[in-house]
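A single protein chain has been omitted; all remaining protein chains appear in their positions.
And then subunit A:
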Amino acid sequence: MIRFEKVTKTYPGHPHPALDNISVDVEKGEFVFLVGSSGSGKSTFLRLVLREYRPTTGRVYVAGKEINRLASWKVPRLRRDIGTVFQDFRLLPNKTVTENVAFTLQVIGKSRKEIKDVVPETLELVGLTGKGDRMPDELSGGEQQRVAVARAFVNRPMILIADEPTGNLDPTTSVGIMKLLDRINRTGTTVVMATHDSSIVDQMRKRVIELENGHVVRDQAQGVYGHQV
C-alpha cells in the first residue's frame, strides 16, 4: 500500500537529509506506528506519502501509484484515497460538526443525497451521534478529534495518516481515539500514525518503525515505544 524504495529527502538549504536512504513497505490493512524524536523524519515521511513533497532520490509508491511521476493535476485524486488527522484537529471553526465532515465530500463533488446518507453514518461510527449541529468550539478536545477522524474517514479512504492525533489529548481520551483508529483499521484501512505517546504504542502492540536522524533504526512487528523488546 505504501512503499519507500531507497528514499532520500533533502530540503533546500539543509545540509543533512531529513530522510536518508530509507526503504519501508507497509501492506494493505496494516497498522503502523512511526516513532522517533522531533526532527527524526516522521513528518517528512508522512508528507511524502501525501505527495506534499517529492523525494530527492528513490521512489515512493502510494496506493499503487509512483508519486515521483504523478502529475500535479492527479495529486487531488491520490489524496482522496488518503485520510489525514492532525494533532491540532484542523476543523473549520465556522462550520458545524456535520458541515465539517460533509466538507470533504462536497469539495470532491459528491451528490447531496450521498452526503446526507454517509455523514450521519460516519458520525455514528466515531461516537458523535446527536452532536452534528454543534460548533467545534462547543466540543471537548477528544470530541473535536473524533470529528477530524470522521472527516478523514468519511470518504472511506484506503489509507489513514495520523500525525500525533493524541498529542493534545489526556490519556483517557487518547485511548478512546486509539480504539477508534483501531476500529477503522479493522475495516481494512491502512493506518500510519506518527506519535510520541509511548503508553499508546506499548498498549497497542502494532508494528513500530523508529526513525532517527532520517534513518530507520528499528522496524518491529508488535513492537513497543522504547528499545526494550
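Definition applied: a contact is a pair of C-beta atoms (placed from the backbone, for glycine too) under 8 Å apart; a residue touches a chain by one contact, two chains touch by 3 or more; residues count from 1.
Operating definition for what follows: contacts and distances are computed from a predicted model.
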Listed names "Manganese transport system membrane protein MntC", "Cell division protein FtsX", "Polyamine ABC transporter, permease protein" or "succinate dehydrogenase", matching UniProt entry of the absent chain: "Cell division protein FtsX"
Residue touching the undisplayed chain, where the options are A:T57, A:Q106 or A:S140: A:Q106
Listed residues A:T84, A:T98, A:T122 or A:S174, member touching the removed chain: A:T84
On subunit A, residues whose C-beta touches the chain left out of the figure: 50, 72-73, 75-80, 82, 84, 90, 92, 103-104, 106-110, 112, 151, 155
